[in-house]
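Can you keep this structure in mind? I'll have questions shortly.
Heads up, this is only part of the complex; the chains shown haven't been moved.
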Amino acid sequence: MDESSSPLLEVSGLRKSFPGVLALRGVSLHLQKGEVLALIGENGAGKSTLMKILAGVQPADEGDFRVSGKKVSFRNVNDAMDKGIALIHQELNLCGNLDLAANVFLGREPTKAGLIDESEMRRQTEKFLSQVGLNLPVDTLAGSIPIGKQQLVEIAKALSCNARVLIMDEPTSSLSQKETETLFEVVKNLRSKGISVIYISHRLGEVKELADRVTVFRDGENAGELMQDQIDHDNMVKLMVGRELSEFYDRQVHNPGKPVLSLKDLRCPSYPQHPLSLEVSEGEIVGVAGLVGAGRTELLQTIFGVTPALGGSLEISGEAKEIRNPRAAISVGIALAPEDRKQHGLVLPMSVRENSSLPSLQRDASRGWLNENAERTVTQNAVKSMKIKTPNYEQMARFLSGGNQQKIVLGKWLAMSPKLLLLDEPTRGIDVGAKREIYKLMEKLAGEGMAILFVSSEMEEVLGMADRAYVMHEGQISGELSRDQLSEKAIMNLATGNLAAA
Amino acid sequence: MKKNVLGIFILLVAIFVITAVINPKFLNAYNMQNLIKWSSLYAVMSLGVAFVIITGGIDLSIGSVVGLVSVVLSICLKLEGMDPWSAIGITLVLSLGIGLLHGLLITKAKVQPFVVTLCGLLVYRSMGRWLTDNQSIGPMPYEEDAGYKNLEQIQGLDFLFSGKIALGSFNLPTPALFILVLSIAAAVFLRRTIWGRYLFALGNNEEGTRYSGIDTDRMKILAYVLCSLFAGIAGILFAFELDSVQPAQTGEFYELYAIAAAVLGGCSLRGGEGSVLGVVIAAAVIRLIYNSINMVGISTHLEFGILGLVILLGVIGDEFLKKAVARKQAAQKT
Amino acid sequence: GGENPSAVEKPSDTPTFAYVTNGIDPFWDLCAAGVRIAEKEFGVQCEVLMPPKGVVDQKRMMEAMLAKGVDGVAVSPIDAENQTPFLNEVGQNTILITQDADAPKSDRLVYIGTNNYKAGRALGGLVKKAIPEGGEVMIFVGRLEQLNARQRRQGVIDELLNRPMQKLDQVKFDPVDASDLKAEGSKYIVLDTRTDNFDKAKAKSNAEDSMTKYKNLKCMVGLFAYNPPACIDAIREANKQNQIKVCGFDEQDATLQAILDGNAHGTISQQPWEYGYESIKMLKSIHEGKQPDAQYFELPFLVVDRSNVEEFWAKKKEMAALGKQQ
């Protein structure tokens, strides 16, 4: 068959089921040489599953799978790599105990006389790292760098395979604006070299900027396709959720009440040289913007007592409090929906019920006895008010989509009626529908007088949701922006430490 | 819950029936009493270690704790002539203290449970030998012993911990009552109190549990304290059952039996899983295997081998059964 | 084996016995050989049970035998003093005799065994012959909590220090960690007793360490079967064959070979097959209604040295082979 006439990659009728779940119900997809194809869909639509099949990580149950017109079947990752297909996973997959060079070349180490050729590996790694704009020594341990930078290492790793098809599954979910821009450069550069990219993202703005074509999945089936000129927000949303969504950030103006949280010269463990001061009031939604690694997560964790402060004062409703652990934080009315939902937010192998009631168990218990009625009520309230999609309360949290998992996290905290809600990247990896619901919820809670402090790396989100925002840069608060001062440019200047321009 | 213990229950019944067919004397009341007695004794330790395994930890020191506790109890009762109930109290406090020490080393000094309890295994064994100059000792005092004045009370304890209660023609060994009470308590604790829920939660995801405002360190310490306490109770039961304690030997390898029973009974060494009923049945299975080997008349040189094979096949079979059940449920859904 | 009726259902007139050891050891398998010989000779059936881990296993094995309804049990109690109540329980249900180690306070009908104290003194005598000029002696043993080990050790010490003979049931023991034992009028010094918990590697390194520590060591005494070979190895590797003599207990091939080669002076054998044989013989005769003449049936031990080692070794092999034929 003639190579140029048939698509580089073509799948059709692909089916895949997991115990109890039919993840793909006969989807199809094709990819041309030098094309950036965006793949979008709600959480659980089957995007990652398809990509894992393409990359040889999992076998398909049935379906037709061709590369350059030739029927192929991949038994493992190496088969896929041989055909030039490389996948950057949704979850990070670096080995924290190995250095960057070792991670980039893991599984494909250059060898000399049977031994690993370290010098060659280092040389090449430097090249690939600089391509993704990462200036770190190649012998840095992967575990010692922040998530965002790890993501860039993953991309460098994929580049180093000389892939013809590069699959990126939500690559920007933990990248900051600046790193995202670097990534876009990389992707555009690849396209110009004739490399094809499959790009999965929930950030429709990115899709619009990058994609030559968009394929949409819904419930494990193809829901439609958009050519470059048809790609716009509304069209994508319509195909994804099957209906139109009204105004995304439907904000009201809040009138802040008394201050709930006020920090004075708080010192966080990683940047003790930069004392932090800020304030959040009743009914106010305050954003914290900044680049990845700016110390925003740690700020929230310090407030919540996960990493206790080294100094400074923290006041809740005007009273100085010492918070040494999450328990103390909860007892003064603080709740945190953490950045790493699976590690910190939930106990994945436990049920929706057990997760929803975990923080409130002790409050509802009498002398340590489980109060099963209260537990059921808490769960019921969470599922109802959050509109959590679950077959029943006993479903394992692991089997729910990202959006629904995040809703459980929020639900379990709302049962505690906190005064102050801390949200760390509340919509990371969450589809548009769920995102919108979370924004609505934030609105509603603020309207009821709750103080909300949220960290976000998505510019749109900060611009859209915040009444006021702090911007962080390398561990310090580089500026505070009121509603009218909020603009993309102002945030970027502060976030990159360009204080003069701000 | 129920399907979790199905596999191990089938195993129990199978070995039971096979042995009874080969040697009908297996079924006589005396043998059943002994089987119940030994199963109860080992089940106490297995239950204890289950708490720790549920949190994702391990305790290798159980056997040495059994040894040390029975040594200390014997010294207090026989040589020191201490008030018998105080002696019991001291041994329980000792085992609580050991558990607390383990818990603190694991949570505060951040030493891995395997290492802490491996060192415990060595240290407590050594202490027992040192305390007795490595001479055998038992809890029952003889005329020349200081404890002889408390003989009656000690005999009372002996009945409590290793006596038999006549139920018609069947003599129920008292350890069976202990395991009954302890396993109900353990089941209620694990399934009906918030602490039990916390143990399961932290076994599945420690960080996540801590982020939900639970003092995971304290809960882990609790698990190790319970484990050592149960080992201590087992030590008392063993001391009275055997009337004889070899400081260098008593309890040797028991941690492995206990862990094997916990695993065979459905606890996952990864943490977050486990059922009291399963563990108790599994402890009974292990004792049953020993008894069957003797009743059938197989060479004692093969005992270990058969036990090892049954545990391995039991665990594999159980896994297989669970998968089959899951597949069936999945098939029903679609 | 299911087709063989005798395996499934023994004729009811065949008495069945149990022979219960105190642990797992080659010694006991040689005893089992004697049991097998006796089984044939007297037309009885006997199970040999070796408890792997001490008193617990011994108890549950004997319980299982009671449940099976055996006609008699010969046991080597691990902790005679404290096991007495249980032994009495066994004695009430079947014929109980003790062998190898006694439980004098129990209702056992008879005890068959060597006089370990006497055997220890005989071992001391071997040492005296090995180093007539006197000197420093070390004792190596697996565990000292066993009565027979303590009796043996005390016999050796008493003999070397020229103390008066003690009575078996009233032996006074030197403390376990007694070191540098000497006596007026004796040329011998007992330096120390080292235990190894049945770990042969430990036994060997104990022997090595004692050579490092004591320059004038003249003789090593190994009380458990594997101790003499461990000492012999250590000495050979240190090239001190001419300097340090070995005397031991039991009859491991390596010990016998060393006696043959002149690397060990001698050993005391309890002739384990006699234990098995005599125990079953005794059980059978009691089963037939003959009460034993005395409570103590003393088995003679044998002093094996260069003069009789070949003959003895041939006997051992013959016995082991006879036992295995079953």
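What to note about this one:
Order of writing sets the labels: A, B and C. Residues in every chain begin at 1.
Note that contacts are C-beta pairs under 8 Å (C-beta built on N, C-alpha and C of every residue); 3 or more make two chains touch, one makes a residue touch a chain.
Worth saying up front: this structure is predicted, and the values here are computed from it rather than measured.
In this file the complete complex is built from protein chains present as A x1, B x2, C x1, though only one of each kind is pictured.
Keep this in mind: only the chains that are shown with their structure count from here on.
Taken as a contact graph, the chains are arranged in an open line, each linked only to its neighbours along the path.
Annotation: B-C is the more contact-rich of the chain pairs B-C and A-B, by number of C-beta pairs in contact.
Each chain gets one centre point, the mean of its Cα atoms, and the points for chain A and chain C are 72 Å apart.
Remark: chain B and chain C have CA centroids separated by 34 Å (rounded to whole angstrom).
Rounded to whole angstrom, the centroid-to-centroid distance between chain A and chain B, based on C-alpha atoms, equals 45 Å. Contacts with at least two other chains are made by no residue of chain A. Residue positions of chain B touching 2 or more other chains: there are none.
Chain C makes touch with chain B in their complex at residues 24, 47-56, 59-61, 63-69, 78-79, 81-86, 143-145, 175-177, 195, 197.
Listed in rising order, the residues of chain A touching chain B in the complex are 17, 19-20, 22, 304, 306, 325-327, 329-331, 336, 338, 343-350, 354, 358-359, 361-362, 365, 368-370, 412.
In the complex of the two chains, the chain B residues touching chain A come out as 192-195, 197-198, 200-201, 204-205, 207-215, 272, 326-327, 329-330, 333-334.
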